[in-house]
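Beneath this line is the structure, given in structure tokens, with notes to follow.
Removed: one protein chain of the complex. Kept in place: all other protein chains.
Which chain is which? They are A and B, in the order written, and residues in each are numbered from 1.
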Amino acid sequence: MAKKAPYIVPVGPIHPALKEPVHIELTVVGEEVISADFTPGQTHRGIEWMGLSRNPVQIVHLTDRICGICGVTHSLAFARAVEQIADITVPERADYVRVIIAEFERIQSHLLWAGVAAHELGFDTLFYLAWRVREEAMDAIECITGNRVNYDIIQIGGVRRDITEVQHAQIRKCLDSYKELFGKLKNMFLEDAVINSRCKGTGLLSFEKAMAYSTVGPTARASGCTADLRVDYPYAAYGDLALKPIMPTAYGTEVNGDTYDRIVVRVFEIAQSIEIIEECLANMPAGPVLWEEKVAKILAACKKAEGEAVGRHEAPRGECLHYVAMDKAEAPIAWKVKASSYSNLHVWPLILKGAQLADIPIIVASVDPCLSCTDRVAITDADAHKTKIFTKEELTRMSYEKTRRMRA
Amino acid sequence: MKLTTSLNRSLWVFHFNSGSCNGCDIEIVATLTPRYDPERFGVKLVGSPRHADVLLVTGPVTNQMADRLRRVYAQMPGPKVVMVVGTCGQSGGVFSTSYNLAGPIDQIIPVDVYVPGCAPRPEAIIQGVVTAIAKLERIEGGAKQ
Partner (left out) sequence: MTDEILPAAAVVERLTAALGNAVIDSRIQIRAEGKEKRENTNIWITIQRDAVHAAVEALMQIWYPHLSCIAGYDKGADSPDLRVQYIFSIYGGVTASEYMVIFSLNVPKANARLPTITDLLEGAAFTEHEKTEYLGITIDGLAPAAHKFFLPQDFPDNVYPLRKDDKKIPDAMIKDLWACGRPAGRPPAPLGGGEE
């Protein structure tokens, strides 16, 4: 399998219309994939290395920008790790604000993904609709945090801004509009004939493999693993809520572990997030939102801290984990970032096996990759021993043609 | 600016992510959605740099991407305008010092329009695109590139 090195177009991974980059190499016989190999790492910026020369308050701003879609995930996981080492108790109100922000982030991330998945199948109308609906959540997030992306709202020991009564009105407006729209969204995504025929039975990930590869998040739940950090490992305000992990059975279907199940899980998680935000708004306790207002005192506490801890958070894509070790110095001596997609990416070779060429875009996107890695896809015809480079455009075009064939 | 009286060309934009966190890329895609609708300016996203007038770049350039960025820029036919979206493309932003970053984008290719912000709002990106249109018209009118 020769890997040619012609001109490579690297572009952001999230939106397929911008040519999603992921270096995947596939061996193909006819139209069917035999095996796959992938190379991430094109956006390696050296963040863990940078973190070893900054203090925790500075690192929180860095963690916000590890990934733009899961904005608060990394900051929350990191802040929780440092709070465990420095033995800082987060005020209860701050826990609730953190949960509200995290759930808003989950809503906008799932709507983003829903639009991307629709686009991969050729449903541009659904893509624009999902993103238009997403704007309501972005307005609510902007009202709370001041920015649409990269919220910068987490601080070691709490959150930097409170949610006031005035903002409640904006939040409720957003939630009400989503509750009205949810039935429609559910029908459009889950009852459409073409999405059913394209997604059912493709990209299968069995329960055993999902456990052996330690997959997380909706990808794992769609295959039958009931693990959900918010339910199993109560942290922040999640311990006060009665939650159940969302499984494909929420839509009355069996657990198959295919692409369709992953859509089901994400669509129903949006509804769950809406309920969580409402419950938190209703039950938010009064009090301060920061353990300590003065940043100098937070830094002083971190300088005296010694030990190691693990901070986890259930991101929209799964478990995000930060391991931090501090040793009475300004900067931590160890910092490991495990993004949620880290645990999900390495199942691509498994779920792409036996897939058809035209199904590659939707299967790759169904794991909801969140990496800026890129390349075109190199496909080798095992029989003919030839390698052809397909651009993302060609693969997407094949995917659209398959949709048209199935509708005819 | 001739924009409101007559529009000779509709701008075709090619987007290039040189290693960003995707925040700016999401905002760029959000700019294309019906709420902000830059298609009223004739702005369209294309799949190949050879069709594009404007190159939209995000991210501090990682070492792997630096060469590719140069090649994409070389493949664009003139007159062309380069627009940098986001603070990390201008000065590194949060990624101020690293071993795998080749520098702000203007160290790799010449830049014409900077849209600061982390991430800039869609309105700011639209203003950047409009500035790029104005610059292109000036270039076509004979000004220096």
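Points worth noting:
In this section, a residue touches a chain if its C-beta (ideal position, glycine included) is under 8 Å from a C-beta of that chain, and two chains touch if they have at least 3 such contacts.
Only a predicted model underlies this, so the values are computations on that prediction, with no experimental measurement involved.
Across the entire complex, contacts from the unshown chain go to A, B. Considering the whole complex, the residue from A:29, A:212 or A:295 that touches the absent chain is A:212. Residue in contact with the omitted chain (choice from A:131, A:151 or A:238): A:238.
Of the listed residues A:227, A:246 or A:358, the one in contact with the hidden chain in the full complex is A:227. Chain B residues in contact with the hidden partner, per the touch definition given at the top, are 1, 60, 62-64, 91-92, 95-104, 106-107, 110-111, 130-131, 134-135, 144. On the side of chain A, the interface with the absent chain consists of residues 37, 39-41, 44, 46, 48-49, 84, 90, 92, 95, 209, 211-216, 225-227, 229, 231-240, 245, 283, 285, 308-310, 312, 319, 321, 323, 325, 333-334, 336, 338, 342-343, 345-346, using the contact rule stated above.
Following the convention adopted for this analysis, only the chains that are shown with their structure count from here on.
Distance between chain A and chain B, defined via averaged C-alpha coordinates, is recorded as 26 Å. Of all residues in chain B, only 15-30, 33-35, 45, 47, 49, 58-60, 62, 64-65, 68, 71-72, 88, 93-95, 97-101, 118-119, 121 touch chain A in the complex they form.
Chain A contributes residues 7-15, 17-19, 21, 42-47, 49-50, 53, 61-62, 65-69, 71, 112, 128, 131-132, 134-135, 138, 147-150, 370, 372, 374, 391, 393 to its touches with chain B in the complex.
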